[in-house]
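Here the complex is missing one protein chain, while the rest keep their positions.
Right, chain A next:
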Amino acid sequence: MIEARDAVRSFGQTPALRGATVAVAPGEILAIMGPSGSGKSTLLHCLAGILVPDSGEIHFDGRRLDTMDEAARSALRRDRFGFVFQFGQLVPELTAEENVALPLLLGGVRRDAALRQARPWFGRLGLDGLERRRSGELSGGQAQRVALARGLVTSPKVLFADEPTGSLDSLTGEQVMDQMVGAAREHGTTVVLVTHEARVAAYADRHVMVRDGKVAALTPERVLS
């Protein structure tokens, strides 16, 4: 489904990826673990077409992502991928439901249709009644679930999550993970999950470790039911 082959990427003099190879199967939840600064986020950004590797290849659904121009990658990210990041990164000026609807609005869906599509996520993720709140009026866990809804609202093929529970306490983090995994399983969404927390990684089907910009397998592939 999505794959990096021998990806190399540096930032100036700093090498972040030094030949990273990893493949994620359709519907699989893959956890990328590793120490701070090892290149996890860089790998995720390369897989998602946010960054282009200096050398090596990125494949998605039989297409080369690393050779596409920025406009094509941007369209792909919008139409096929969803994103959840550590601090939610909600737009503070927008209400919760506008935040969830945002990827649809950016994709050209009309406002009322986008909001209609966004609203069921509030019930699904235990956020009923919070639709009109702004991000400053939400708890950390609520904001993170709004961010999760925003990541899933377009029914993406792949959800990219970089430390999605990073700023939450463990119980709240587990609720977010339960909901992320539940939604992904229900829709057959492939998930690429970056985390340094073992309890979060334990939600994944398979685990790899990034060390010094390279990928090592930790657990074997599983036959998905």
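What we mean here is this: contacts are C-beta pairs under 8 Å (C-beta built on N, C-alpha and C of every residue); 3 or more make two chains touch, one makes a residue touch a chain; residues count from 1.
Here is the rule we go by: contacts and distances are computed from a predicted model.
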{"item": "Hidden subunit of the complex - UniProt protein name among \"FAD-binding oxidoreductase\", \"Multiple sugar transport system permease protein\", \"PadR family transcriptional regulator\" or \"Electron transfer flavoprotein subunit alpha\"", "value": "\"PadR family transcriptional regulator\""}
{"item": "Residue of A:61, A:128 or A:178 in touch with the missing chain, whole complex considered", "value": "A:178"}
{"item": "Touching residue (missing chain; options A:47, A:130, A:149 or A:204)", "value": "A:204"}
{"item": "Where the missing chain touches chain A, by residue", "value": "31, 35, 178, 181, 198-199, 201-205, 207, 209, 211, 216-220"}
